[in-house]
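After this line comes subunit A, so read on.
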Amino acid sequence: MSLKRREFLGAGAALTTAALLPSAAFAADTIKLGSILDTSGIFDAYGKPMDQATRLAIAEINANGGLLGREVEIIDYDTQSDMALYSQYAQKLTRQDRVDVVHGGILSASREAIRQTMRKTDTLYFYNVQYEGGVCDRNIFVTGVTPTQQVEVLVPYAMKKSGPKVYILAADYNYGQITARWIQKFVEDNGGEVVATDFFPLDVSDFGSTITKIQQVSPDLVVAPLVGGAHLSFFRQWAAAGMNTKIPLASTTMGVGNEHKVLTSAEGDGIMVAYNYSQELDTPENKAFKEKWKAAYGDTNGIHELAVSTYQGIMLWAEGVKKAGTVDRDPVIEALETGVSIVGPAGNIAIDPQTHHATLDVHIMEVEDQKMKVVETLNQVAPVDTQAVCNLQENPDDNTQYEIEI
Partner candidate 1 sequence: MAETVLETAGLTMRFGGVTASDNVDFKLKARELRCLIGPNGAGKSTFFKCVTGLLTPSEGHVFMRGQEVTGWMPHQVASLGVGIKTQTPNVMDALSVHENIWLAARRFFTPVEAVARTDDVIDRLALGSIARTDLGQLAHGERQRVELGLVVVTDPWLVLLDEPAAGMSAADVDRMTGIILEMTRSAAVVIVEHDMQFIRSIAETVTVFHQGAVLMEDHVDRVMTDETVRRVYLGKKA
Partner candidate 2 sequence: MERSAKRDVVVTLIVSAILIAVMPMLIGTYTLTVLVIYGMLGLSLGLIWGFGGILCFGQAAFFGLGAYVYAIAAVNIGESTLPMILAVLLPGAFAAVLGAVMFYGRLTDVYLGVITLVVTLILFKFINSTAGPQYVIGDARLGGFNGIPGFQTLNVPGDSGAYIWGDAYFYVCAVALVIVFLLVTWLLRSSFGRIAIGIRENETRMALIGYDVAARKTVLFAIGAAIAGLAGALFANWAEIVTPNLFSLGQSAEIIIWCIVGGLGTRLGPIVGAAGLAYLKFLLGQQSMIDNTLIMGLVLVIFVLFLPRGLVPAVGSLWHASVGRTARRRPANRRMRRARHG
């Protein structure tokens, strides 16, 4: 285990050096891309692959001649899973380093900690993470999936396979709360009934009593937007009690941090999920991406949804810059608002001009043998939850995170 780790550090370091080496072919001044991620501390399982994806994307851009003939330089800070450091480094990136764009932030709290700084300093900001939706701010672009994009397709599929009585177990923070409400809406829209909803703070790891409670209610389906390492024990304890063969499970989060690779196949098999990306996607773009990743980091174990979102986010930004012919904020925003799109490892992804969120493909998948097997693909799903509350074309000065009322 330790050996693998060393190899990958070595490869990462080599790549970094390559990316940072000035090349004679480039114009003198570089384009500065600020990256702000937790690459240590409790959230580094999300942050490290995102950091690797950032480097991969920039290395690729530079290898293809940079942007506008200029080299792209990464200025990155490790926020150590500490919200106070987010504020500090955001200030440093925008005021001292004067970067042209910032990609980063993982938790919603970290995004909110830096979003206003980006706005005040007119620094374009990309948040490349699946989140609860509703952020309406002309300065930010979001390339991750939002609840409706997953829930709208996942819930009917799962209910069709099981039945109308649904039990919801959600992480107790705003992502979980909002997603639970969306699940409830779509369960009811599809003629089902939510029999109970339980919320768990992120540090709860003992689900014994909950599993007993679920059995008392005996639903047809359990939908579990649970988040993080502690919550992973739910899936394990669920299987240990032998429930995994009795009541089907669906989740909007299991697998975002490659959790399905931690569970054994006996524990994970059959869990239904819906994401933008799966390593098992059989497209030429994905294959090429995985090979590039493997060449840089030794193996593809680290790739997950958020890493791919990050990669696609950077590529979308690069596309916008090319189209605008400059890295200045306003022209780039206008260029992106024309509905710029790229074909990334997860398929076609386009900027939705109304919300600055992304229209993308969503794949319904089932966990099978520690892999995500694609069952059904829905092309170009729009972020309808955010569209319902946010219209940046009409109100470009909006600066709120809407909480969606259902």
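The candidates came about this way: all candidates are chains of the complex that A comes from, given by their letters.
Here is the rule we go by: a residue touches a chain if its C-beta (ideal position, glycine included) is under 8 Å from a C-beta of that chain, and two chains touch if they have at least 3 such contacts; residues count from 1.
Treat the numbers as computed from the prediction; the structure is a model and nothing was measured.
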Single touching candidate for subunit A, where 1 or 2 all sit in one complex: 2
Complex contact set, residues of subunit A against candidate 2: 39-41, 77-80, 82-85, 87-89, 91-92, 95-96, 107-109, 112-113, 116, 172-174, 176-177, 199, 201-203, 401, 403
